[in-house]
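With one protein chain removed, the remaining protein chains of the complex are shown where they sit.
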Amino acid sequence: MAPLKLGMVGGGQGAFIGGVHRIAARLDGCFDLVAGAFASDPARAHASAAALGIAAERSYDDYRAMALAEAARPDGIDAVAIVTPNHLHGPIAKAFLAQGIHVICDKPMTATLEQAEALMQAAKASTASFFLTHNYTGYPMIRQARQMVTDGALGDIRIVQADYLQDWLSDAPAADNKQAAWRTDPAQSGGGAIGDIGTHAYNLACFVTGLRTRSLSASLRSHVAGRAVDDDARVTLQFEGGARGHIWASQVAVGNENNLTLAVYGTKASLRWVQEDPNVLWLSELGEAPRKITRGGHAAHPAAAAVTRIPAGHPEGYLEAFATLYREAADAILAPDTLTPSSALIGISQGLDGVRFVDACQRSSNDGAAWIVLE
Amino acid sequence: MAPLKLGMVGGGQGAFIGGVHRIAARLDGCFDLVAGAFASDPARAHASAAALGIAAERSYDDYRAMALAEAARPDGIDAVAIVTPNHLHGPIAKAFLAQGIHVICDKPMTATLEQAEALMQAAKASTASFFLTHNYTGYPMIRQARQMVTDGALGDIRIVQADYLQDWLSDAPAADNKQAAWRTDPAQSGGGAIGDIGTHAYNLACFVTGLRTRSLSASLRSHVAGRAVDDDARVTLQFEGGARGHIWASQVAVGNENNLTLAVYGTKASLRWVQEDPNVLWLSELGEAPRKITRGGHAAHPAAAAVTRIPAGHPEGYLEAFATLYREAADAILAPDTLTPSSALIGISQGLDGVRFVDACQRSSNDGAAWIVLE
Amino acid sequence: MAPLKLGMVGGGQGAFIGGVHRIAARLDGCFDLVAGAFASDPARAHASAAALGIAAERSYDDYRAMALAEAARPDGIDAVAIVTPNHLHGPIAKAFLAQGIHVICDKPMTATLEQAEALMQAAKASTASFFLTHNYTGYPMIRQARQMVTDGALGDIRIVQADYLQDWLSDAPAADNKQAAWRTDPAQSGGGAIGDIGTHAYNLACFVTGLRTRSLSASLRSHVAGRAVDDDARVTLQFEGGARGHIWASQVAVGNENNLTLAVYGTKASLRWVQEDPNVLWLSELGEAPRKITRGGHAAHPAAAAVTRIPAGHPEGYLEAFATLYREAADAILAPDTLTPSSALIGISQGLDGVRFVDACQRSSNDGAAWIVLE
Partner (left out) sequence: MAPLKLGMVGGGQGAFIGGVHRIAARLDGCFDLVAGAFASDPARAHASAAALGIAAERSYDDYRAMALAEAARPDGIDAVAIVTPNHLHGPIAKAFLAQGIHVICDKPMTATLEQAEALMQAAKASTASFFLTHNYTGYPMIRQARQMVTDGALGDIRIVQADYLQDWLSDAPAADNKQAAWRTDPAQSGGGAIGDIGTHAYNLACFVTGLRTRSLSASLRSHVAGRAVDDDARVTLQFEGGARGHIWASQVAVGNENNLTLAVYGTKASLRWVQEDPNVLWLSELGEAPRKITRGGHAAHPAAAAVTRIPAGHPEGYLEAFATLYREAADAILAPDTLTPSSALIGISQGLDGVRFVDACQRSSNDGAAWIVLE
């Protein structure tokens, strides 16, 4: 199967997540990167394109021009990856969706709820698909956890705990730290820890358990003088059906790199997973000795095997999980009819859920951790 | 130095914590158990005494009689260990304090705040001392953590997370489970997970950080049909000075035995400790690789060494930590003048704090997790 | 049951293992220490005795005198603990055995094979029993491992790996390090790492598997200039029946405290245990996810439960395991008829095995790692 043709907006020199998307797109051979608007500054955009081996005529300095030009080419891109700061996701995605070009967008979907709702409308009006890269859902053991919950292995779920701890914003960042600059600017990011990593934790909790949130109460704090966004967030979730969820997202938890953990406690069993050791899933059945389930190992589920590339004991990591999302997006683009209701793909609906989550957390926190009902 | 003479109330055949106290009292040779009222049922009391090698004349079936008789003997007990259900702690302690006999009491101090305040008054009126066995404070690495906080190694504390997870009450317990019976009877226990293990987590957080609680918000839940007490508790603490604390105590977290963990995050460093692996303290200084500090090892602090018995790599456990409290109580009884303000001993004041904590959590939870100001 | 009366030879001020034996003897209330010859220097012996609360008349400066005097007293000691340097174990043990006093002796049994064989004769001629404190055999999960091997849970054993790694002799020790002084003096110790810790690893491998050694090949090395004994030892064991064993004992493995590990691989399953985390036993059945068996936990075997004091998740450590040996010795002294062939007690026979092991390793190593047949 020939690879699909991919464009990219953002991700020029000095950016972070663009490089990750490029590896992920390439890893399974599903996409060739052939066009891009890698930066808003034309010089940097074209220099980035050249370094990436993009033909000069397909290096754009404006995403709108890119959407039009690529749609007009017979060999135009099938999909575009959007890896800009959050506040640009919406307008860019709309421009490509309007041309029938599929969108693969980094998270959170938008910086504001208004943007998210507008994008939802645009997606509904488009023939193209929208994919959101909540990349942790690509880990094989997360797929296994999700399937085990679906299969009833945990009984009724009582408690979900999802923590995402970092420490890179424990101090005021250096002035030239581009990543820190836009992520701590509410106009560009839409939020701090709650948007940047809290949405990952929330998405993961919902992805694995299938639970829907009825209401939430949140407390967002900022620990560093002059910081305009939260850097530490606590959220309590009341799920439909009675289970409770708890999220802790922090960027000031000294000693943590990307310590994302998920624990799900049911009446019959619990599961525990740690992103920094992602090839392992701990299963504790009530009254039994805990078991260490490994990716590719003897207790691996077909749902995990389907997204596993290499044998047990040879670790797959973050890039492989990310690449799984690209592969599944490619599969969906090529054969949309084969998508089932149980598909693991994350799209516009989950993207809107995530932005609603951030919005509700901010409103709750501003109102003394008041309970906010989600629709 | 001859051992002190110890009596015990509770802890007869079929009990749990009494045996722990007996080993702890004996381990360092500081106490000889010579008298007891081991059960309210006379036959079981005397059978227990005989099995423990207690002289028949010093086996009592009533703690009031025991307090009077032992106080009258020239070789009467120096101290009494109280290991009954919680609602009896207060009256028993008062009976012995009234006779000038020192009290070593299991936690929580009482089942109700009213009992706690009455006991506080009795303790003030007595010449004898009151010791509360928040035994986790006896672990060497907890002593090191506390000293490091005091020494400023963490900078200003921002966040304290103390979790105590168990799973033994995930289902309705068997009818003949004595431990479960009284611990889930609010009249005897005063509370569920919040009193039984939440107080440990709370005490530990305060012991290590030295922080005082200004206010708290709590949510107590019960997951098993027919259970009259909470089995899962979440508490947010607002400390004086601005730090936040978070406690999670659960007895329905399948896969956990006695998973008590403490993490303290400061501006300069964090500490992390896990009770099930108690000989290790993790130190992460901002911008440095994390370090594994071991009991007796190269980075052990004198505060840890002072309560360490054997070299690094030979684990000390729960009983040794418990025994440290008995040894320190003996030292205090024998030389009360040597006690310093920085003593690690837990007494009536911390006991009252613990019961106030439980009371405030219950009131908060009953009022929709409202914020309750502690005095 | 009244405690047995215990004497001690060695273990005075400045010693290490004597204090461990005293705690172990006391922990379960099975022994009262009432007499001792705590040092060869009279002043230090009596000062030590006084500090331990021993009556002056039962503080001896000569073990021979002690054996005679205690045997003559109506309230004389039932047993003596020998905690001297290795070369004194034999003569001291013989003196007490000759008086019908039970002996509890630290390992290795003697410094030379000649001493061991002489002691074996003395033990056969005595009415008293001889117990050797290979204390790691007292850990509950080691008892479980042994029982699982016996029950066939592992199938046929193929490979046994026992490592004991320390680093405290990585450099030449300080001149005033008493422990290092005698342990690196071949006349007092009989050997270096191979005798001090290699015998523990060997004993543990044999204890758990029940295998008998047919022959061995050893390489002993010394890494520090001027050191007269080995500090790093590798031994290959050929067991009867075809299984192979491998032992690595090192005192120069930087970063290790008391890292004793045992792994047993069979045709059907393997077990893995780590002394520094002793409450866990890892079971891997072929084709199954590994299971974490915990002391006191859901998969704990009665053989482990029999030597378990407190519930799962509250760690027991080195002193508890050591105390189990004292308790079992007390039981055996009080009711020798109840001892079964499957008793876990370590005695003269295993002591002789251990000294033969050291002797064979030294001969093999001196002969270029030649294979030595054990009888």
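First chain written, first letter: the chains are A, B and C, and each begins at residue 1.
Throughout what follows, contacts are C-beta pairs under 8 Å (C-beta built on N, C-alpha and C of every residue); 3 or more make two chains touch, one makes a residue touch a chain.
This structure is a prediction, so every number in the text was calculated from the model and none was measured.
Note on the undisplayed chain: of the listed residues C:44, C:64 or C:223, the one touching it is C:223. When the missing chain is restored to the complex, the residue among A:285, A:320 or A:353 that touches it is A:320. Of C:13, C:40, C:150 or C:170, it is C:170 that touches the chain left out of the display. For chain C, the residues in touch with the chain missing from this view are 158-159, 161, 167, 170-171, 217, 219, 221, 223, 232, 234, 236, 244, 246, 248, 250, 252-256, 265-270, 272, 282, 284-286, 290, 369.
Residues touching the missing chain, restricted to chain A, are 1-3, 16, 19-20, 22-23, 26-29, 53, 166, 256-259, 275-279, 294, 296-297, 309-320 (touch as defined at the top). Touching the omitted chain from chain B are residues 283, 287-294, 297-299.
The rule is short, and it goes like this: only the chains that are shown with their structure count from here on.
Centroid analysis (C-alpha atoms only) places A farthest from chain B. Averaged C-alpha coordinates give centres for chain A and chain B that are 43 Å from one another. In this assembly, the C-alpha centroid of chain A lies 55 Å from the C-alpha centroid of chain C. Among all residues of chain C, those that touch two or more other chains are 294, 297.
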